[in-house]
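Missing here: one protein chain of the complex. Every other protein chain is in place.
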Amino acid sequence: MNALLRKLGKCGFRLFLASVLAGLGSAAGVAAPPLGYLQSFGSKADSILNLTWGLLIISILVVVVMTALVLWAIFRSRDVSRDERGLENIESSKRSVHVFEFGLGLTMLILIGCVAWTMVTLAAIDHPHEKPAFTLEITGQQWWWKIRYLSDQPSQIFTTANEFHVPVGVPIKIKLRSKDVIHSFWVPALTGKTDLIPGQINTTWLEADKPGVYSGQCAEYCGAQHAHMGLRLIAESAEKFEAWRKDQLKSASEPAASNAKAGLVVFESRCAGCHAVRGTSAGGVYGPDLSHLMTRATLADGTIPNKGGYLAGWIADPQHIKPGSRMPRVALSGEELQAVTAYLRTLR
Amino acid sequence: MKNPFPAFTCLLLLSCVSACDVKETKSTQASKADKDQADRREPRVALVPLTPGAQKPVVDRSAEGRRIMNDPEQIAAGKQLFAAMNCNGCHFNGGGGIGPPLMDNIWIYGDSIENIAATIREGRPNGMPSFRGFLPEQQIWQVAAYVRSLSHPPATQSADQGMKK
Partner (left out) sequence: MAQISAIPIVDATPELARKLDGIWTSGSGVLGWLSSVDHKSIGIRYIVTAFIFLLMGGVEALVMRVQLARPDQHFLTPEQYNEFFTMHGVSMIFWYASPILSGISNYIWPLLLGSRDMAFPRLNALSYWIYLFSGIFLYASFAAGVAPDAGWFNYVPYASMDYNPGINIDVYSLALILLGISTTVGAVNFIVTLLRTRAPGMSINRLPIMVWGTLTASVGNVLAVPAVSLAFFLLWLDRRFGTHFYDVPTGGQPLLWQHLFWMFGHPWVYAIVLPAMGIVSDALPVFCRRPLFGYTVVALSTVLTMVIGFGVWVHHMFATGLPNIGMSFFSAASFVIVIPSAVAVFAWTATIALGRPRMTTAFLFFASFIVMFVIGGVSGFMTAAVPVDWQLTDTYFIVAHIHYVLIGINVFPVIGGIYYWFPKMTGRMLSERLGKWCFWLTFIGFNVAFLPMHLTGLRGMPRRIYTYGPDFGWNTLNMISSIGAFVLAIGILLFLVDVAISLRRGARAVDNPWDAPTLEWAVPSPPPDYNFVVIPKVASRHPLWEDRLGETGERSLLNRGWALDDGRETLATTSIDAEPDAILKMPEDSFAPLILAISLSGLFVAMLAQSVGGGVLALCVGFIAMLTWLWPERVTFRPVEESHG
């Protein structure tokens, strides 16, 4: 029986080791998951990642060593001369006490080292190494993000929702506020989590060093649709970012098609209570700013893609797609729905 | 030792099963309500007791109003909309300012929830804007429920109210 268990033990142990390595490989692999953080793309996340890997490797080593030790302790060969019901001789040999002390001492050294490394990393990422290029003010609410690009000149301030762009290679400062409950801002590839707490303004910063699309997610339980409160950050070159920014500052142009014109009328009377479109009389602040809706890749904060019939489907019955969301089911007739969708499609 | 635990276990597990009976929230109520919206006409409400022809004043009680009036979920939703639609821009937090106070018991246009909803829907002379179309029906009722709760606080938020469907 013991021999069989010994074999099982060795087998299981090897399986465990293999799965751990495979798992890590996949987490850090080439096709890194969108919200994974075992790959980093910015200087702040780099520092955090080094510490993460360090602690992860220490942890895995400790687990491997201790599991091996326990298995060895159970299965090591002992002389069988003693009878079944007898007791072991308990004179603790000096050697076992020394081994114990050695293990404890090693543990303490590792822990002290980790404390020091943690403090150093914490101090390093507290402030960006250069002055931030600009400040974002992000207000979390159930269940979307209002993102405002701040500036000294009021004419350069604009608002968008859920999706935002930053230039690569420069740090961005972010002020975090909440309109209702506690949320948490998290773009794993670029920065750790910072909570959005009503009644206070938390600050964080991030920097993207490679162009690309980075996913984020609200990371503090905030209600029924906490699952559908994502973020999309697009990092691009300085020129592309400038172009995008200028675009965002523009007002929506008059629609050309008659369908869209009718849609504008519907929008201003039925949707403007909650939504704003720069350049029209719609100035609602309860829902996301829709001025450049068609530049965003998703609707309902990452719940559905912004293409095809999704937009009409969302407007027709938001409660079906994101039950509990604050957007009510607005009773529009078929033509009104088509018209307003046509208008919204012109908002680039 | 007698063992009452088997029966006890069954009882508790049964209660677990009935957990699927989660009370309705805004979302499920909203979908249901809006689906019937097209068929339901707005209730007729009278503003004054005088009508030509010595007829009785008209006040329709609405099923929607009755349902929403004391429901804490709806009142909470109405409170958020009150701020979002900037009602406190004129009415402040019920104390009044540019617009009349909403916390007191003086009602120019009637204090039933149907009257309040009509006021929000139609707008009124001297500055109350109309929200017809601007706010969906369901939301108008929610704001009306909240406004009403400012002067008629729902009788203690007791257990039976919380469990009302």
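Labels A and B are assigned to the chains in the order they are written; within every chain, residues are numbered from 1.
Everything below uses one rule, namely that a contact is a pair of C-beta atoms (placed from the backbone, for glycine too) under 8 Å apart; a residue touches a chain by one contact, two chains touch by 3 or more.
Just so it is clear, the model here is predicted, and its values are computed rather than measured.
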Chains shown that the absent chain touches, full complex: A, B
Residue touching the undisplayed chain, where the options are A:A18, A:V70 or A:A243: A:V70
Among A:A227, A:L249 or A:V285, the residue in touch with the chain that has been omitted: A:A227
Residues of chain B in contact with the chain not shown: 1-2, 4-5, 8-9, 12-16, 18-23, 25, 28, 72-73, 75-76, 79-80, 156-159, 162-163
Contacts of chain A with the absent chain, listed as residue ranges: 1-2, 5, 16, 19, 23-24, 26-27, 31, 33-38, 47-48, 51-52, 55-56, 58-60, 62-63, 66-67, 69-70, 72-74, 76, 78, 82, 85-88, 90, 92, 96, 99-100, 103-104, 107-108, 111-112, 114-115, 117-119, 121-123, 125-126, 142, 176, 180-182, 184, 186, 188, 191-195, 197-200, 202-203, 217-227, 302, 323-324
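Keep in mind that, in the parts below, only the chains that are shown with their structure count from here on.
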Chain A to chain B touching residues, read off their complex: 180, 224, 269-270, 272-274, 284-286, 317, 319-320, 323-326, 328-331
Interfacial residue positions of chain B with respect to chain A in the complex: 25-28, 30-31, 34, 37-38, 80-81, 84-85, 131, 133-139
